[in-house]
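Removed: one protein chain of the complex. Kept in place: all other protein chains.
Let's turn to subunit A:
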Amino acid sequence: MTFFGTAEAAVSAALDAGARYADARVMHRRYESMTARNGEVDELTSDESAGLGVRALVGSSWGFFAVPDMSDQAARHAGRRAAEIAKASASVAGPALDLIKSQVSTASWASDCEIDPIGVALADKGDLLVATTRLMQEHGADLAESLYQIWDTEKWFVSSEGHRIDQRIRECGAGIQATTIGDGQTQRRSYPAGRGQYGTRGWELVHSLDLLGHAPRVAEEARALLTAPLCPAGETNLILGGEQMCLQIHESVGHAIELDRILGWEAAFAGTSWLDLAQLGSLKYGSELMNITIDPSIPGALGSFGFDDEGTPAEKRYAVRNGTWVGVLAGRDSAAAAGLDYGGSVRADGFARLPMVRMTNVGLEPGPHTLDEIIASTDDGVFMENNRSWSIDDKRLNFQFGCEIGYEVKNGKLGRMLRNPTYTGIGPRFWSSMDMLSSEIVAWGTPNCGKGQPSQTGHTGHPAAPARFRNVRVGVRS
């Protein structure tokens, strides 16, 4: 079954009501999740969300309306309503707004999926989660948790320029977490990441994680952290594991290169960016080892798609090349406002949300080293892995991140375990201090990126690998 007719009716009604451009997305998303806690299933949820969202451009002003009804009558009403809202926007109008040219496509695309994740028996999925929590309890966890999440999204996109694209994107992932409770403190270990690992893949992704195999270690480390020495305070060499590098990229590069932030469109909430468009192509963002790509075409990564939600085909481009800032995440209107000629990074979190600039897969290209080589070549430093807390200012410059676990590095070897490891820095200064980068790239998935008003949750991917940074301030505490 397709819903092109519904979307076309909405677009047509918006044009009839005065829009000079309109697009519509019919989206049908099935979501399933399960959590287990201390040997029992805690929650099993199945959600279905389906409806139509219409965007209308009247003059230089936008309007958007969404309904959960896919009838022809509802679609026409939604199109007219979007145009009416756009006319209201024009009462507080800005500069002339246009859209950059887009390749008009009639296409169909689907993500790779070997094992349909919703089709896997609930009992099997539940048994896996429950077993991991029992194992973590047996190995010292006071609170043992596990979860999986699955999204199966179909969308039909139509624009007044002639786009007609349908896509099916299946995403899933899972993770485990052990918490231990001590005297006035809690400690936590997770695998593969705090909320798990996710991708545009089927249940084969979860099989590949071997959650049961990692459960004992995770619990034992959480227990050991309660009595581990505190991460010392001071400046030192910092080695970050790949999962923490994912967070570092997401927060201090991914959000900073969002063009809507750079243009001030997110100023009141998410914030702006320290980046100035006048310096695109010349600004030094980091060391020569820093090569960051924007690539929604990576098979299986969480930020992958065939076309973004404006109908722009997925295409790889550089954001940072040899340490120099060269690209942004953009949409058709923001690109036009900035005088750029590419978009391709606009997505909506469901039918009822306005498409906006979002990260796709923003990540590092591999470096020349391995983690073992990085540790072996470090006389004195701290290794940190797995994000526990993250905070960064509204210009995406000043950050303080906490990890679940740290280790001393002395004379080229890992030493004592350290608890409450934190580090802080200023984005470009920090990235400029990166002097070793591993080739061991993993495309981490972040399923919980918040942005926008009303709030939207984005799914982003981040190819990342361990790296070393010089003279970083660590061990900040209350």
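One rule holds in what follows: a residue touches a chain if its C-beta (ideal position, glycine included) is under 8 Å from a C-beta of that chain, and two chains touch if they have at least 3 such contacts; residues count from 1.
Please note the rule applied: contacts and distances are computed from a predicted model.
According to its UniProt record, the chain left out of view corresponds to "Peptidase U62" among "Oligopeptide transport system ATP-binding protein", "ABC transporter permease", "3-oxoacid CoA-transferase subunit A" or "Peptidase U62". For the options A:25, A:81, A:223 or A:369, the residue in contact with the chain missing from this view is A:81. Across the entire complex, the residue among A:6, A:61, A:304 or A:360 in touch with the chain not shown is A:61. In the full complex, the hidden chain is touched by subunit A at residues 33-36, 40-51, 61-68, 81, 84-86, 88-95, 121-123, 126-127, 130, 142-143, 147, 179, 181, 184-186, 263-269, 271, 352-354, 356, 388-394, 398, 400, 402, 420, 422, 424-426, 429, 453-455, 473, 476-478.
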